[in-house]
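Below is one structure, written out as structure tokens; comments come after it.
Other chains of the complex are left out, but the ones given are in their true place.
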Amino acid sequence: MDYSFKLDFKVRDYECDIQGVVNNGVYQNYLEHARHEFLLVSGIDFAELVKQGVNLVVTRAELDYKYPLHSGEAFWVGLNLQQLSRIKFAFLQDIYRLSDDKLIVSARIMGVALNERGRPFIYAPVVGLCQQ
Amino acid sequence: MDYSFKLDFKVRDYECDIQGVVNNGVYQNYLEHARHEFLLVSGIDFAELVKQGVNLVVTRAELDYKYPLHSGEAFWVGLNLQQLSRIKFAFLQDIYRLSDDKLIVSARIMGVALNERGRPFIYAPVVGLCQQ
Amino acid sequence: MDYSFKLDFKVRDYECDIQGVVNNGVYQNYLEHARHEFLLVSGIDFAELVKQGVNLVVTRAELDYKYPLHSGEAFWVGLNLQQLSRIKFAFLQDIYRLSDDKLIVSARIMGVALNERGRPFIYAPVVGLCQQ
């Protein structure tokens, strides 16, 4: 599959739980970091937006856990951005083990932009990214 | 809605991010803790199972984020367990703000039990719980 | 030992690492939550202060790890607040396993209050708490 953005990671031991694998919740951290890095290289600074009163928020997350990651394993996150409606967008994000490109997690993260009053609005820079 | 298990929580400040609300990934932690506490009072000790080579694993997670939780807010997680197939089960889990029972997150967490060789199998205690 | 504030907790499985015990970094989370709850019942709302531009920050942490906490164990944090200088204060915090009051972690967390320009200043409400 082709991705418009890829980011490399490595499992850190504190991210693993008593089953000896990366804890389910941690994958959402990886996915968030990949999204924010993608936005940043695309000219959208998540933390700056927060200061300006614009909040990009997740409205729904779907994650398929295919295979676990273990201590020390390198992996990468691939990402595509898709427009769902005038105000809704979705990040299609897959996590692959680096050594053999085995699929680890396949996720679809939906979101909207909220203005200073907490109302969804058309945030042009994200719309522009969707159309690339 | 009726739940077969409820658990009370309170937001901790370290769980909040730069948007001033509980970070998306943290809700999976809350949901996991509620599932493990439910299993424990039902006679299934997650950590003991791991030592015996039985791993209860999440195969898919769907989370609808309805409204954010803020610093200091009390909330509760309601849970129902449902059998999806001979080996698959699903936890229907909702998070509500305590003060007014406002719905915060609605989630469906699917899973299976894996035996010592990592193969899905019919883990009778969970099947029994589904049928209650 | 006498403590001016105590808070009950229970270990959550996602807080445990591949050694099967609570990860070292997690104890700082427990200690922070206990401090913020203590401040809150004393009339100081950490999150509100942040909005007002006042930041209570940690300048030094010393933690002695005596014995590990395991999955499912209940524990409590005891806390005393001490004035170190006109602007510096210290939280003496101990973590005990609930079942037998075994000492788990003994910590000393030092801090100051920073004003809107990021300069340490005498924050009267904390000084008042130290003198109680």
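Lettered A, B and C in written order, each chain numbered from 1.
What we mean here is this: a contact is a pair of C-beta atoms (placed from the backbone, for glycine too) under 8 Å apart; a residue touches a chain by one contact, two chains touch by 3 or more.
Computed from a predicted model, the values in this text were never measured in an experiment.
Shown chains number 3; the total number of identical copies in the complete complex of this file is 4.
In this text, only the chains that are shown with their structure count from here on.
When every chain is reduced to the mean of its C-alpha atoms, the one closest to the centre of the whole protein set is B. Judged by shared residue numbers over all numbers used at their interface, chain B and chain C contact each other through mostly the same positions, with over half in common. Centre-to-centre separation of chain A and chain B, using mean CA positions: 22 Å.
The distance from the centre of chain A to the centre of chain C, with each centre set as the mean of the Cα atoms, comes to 32 Å.
With each centre defined as the average position of its C-alpha atoms, the distance from chain B to chain C rounds to 28 Å. Within chain B, the positions touching two or more other chains are listed as 29, 32, 47. Of all residues in chain B, those touching chain A in their complex are 18-19, 23-26, 28-29, 32, 47, 50, 55, 57-65, 68. The residues of chain B lying in touch with chain C in their complex are 12-14, 16, 20, 29, 32-33, 36, 40, 45-47, 70-72. If you check the complex, the residues on chain C that touch chain A are 13-14, 16-18, 20, 23, 25, 71.
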